[in-house]
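Here's the structure we're looking at; comments come further down.
As you look at this complex, bear in mind that one protein chain is not there, while each of the others sits in place.
Here is subunit A:
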């Protein structure tokens, strides 16, 4: 590891100025749980590390004009402990429950999880189902882009070097049922082999009236699975329907990814996890 200059800006504006100045020779560090790993492996070789972890402007979870705003510097532990999220974005809260390990949750940020553009980022499927938008600050001012546009591919970001994620803006929803589930090779500290998030409301007659569903870790970038949502809405959830929905999900996934070797497991497992996750809505 060669010498790296460490810079701690005092404000978002300051940070953007530095990022604009240093260009791609700078890397942003918040919790550092991805950056430190990438530095050691040589995956990234920045000359400057710009530490945004102490910027108050990036903190806080709040309601603003009926929108749920989560600062990019909010840690996974803060997400898990937020009453506001428990009420309005429970799937996101659940995704923080066994995210990596306690030590990592205490320092890793939601902004970092999204900006890293890993196909396996656990917070992304819950953000997708809340149709989250990403607030970006850059040298040309602020803009808002849909969460699904942040990653252009695995570990490839749409963001310019001078742009910083400052917050996520979610559509809050007190859904009757919301969940996040993942499968890893062990119970903790495992990268998700697959993950998914869902919100469901039912009509009085028991049919699904509203559904948002997103699949993680299976496709190069996170995907809201609209065909699956459309298939399920208007129907009464039965085990049989869940297996059919899961089947459609597996097919939709394969349509995106093609038949890679890992599909031997993922094809049944996405179907299985779909059934497992949605089973509580049967009856």
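As a working rule, contacts are C-beta pairs under 8 Å (C-beta built on N, C-alpha and C of every residue); 3 or more make two chains touch, one makes a residue touch a chain; residues count from 1.
Heads up, the rule we're going with is that contacts and distances are computed from a predicted model.
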{"item": "Absent chain [UniProt protein name; select from \"Nucleoside ABC transporter membrane protein\", \"Malonate decarboxylase acyl carrier protein\", \"CO or xanthine dehydrogenase, Mo-binding subunit\" or \"Nitrite reductase (NADH) large subunit\"]", "value": "\"CO or xanthine dehydrogenase, Mo-binding subunit\""}
{"item": "Touch with the omitted chain, as defined above, among A:7, A:190 or A:254", "value": "A:190"}
{"item": "Absent-chain contact - pick from A:138, A:161 or A:272", "value": "A:272"}
{"item": "Missing-partner contacts on subunit A, residue numbers", "value": "1-2, 37, 101, 183, 185-190, 193, 238-240, 243, 264-265, 268-269, 271-273, 275-276, 279, 282"}
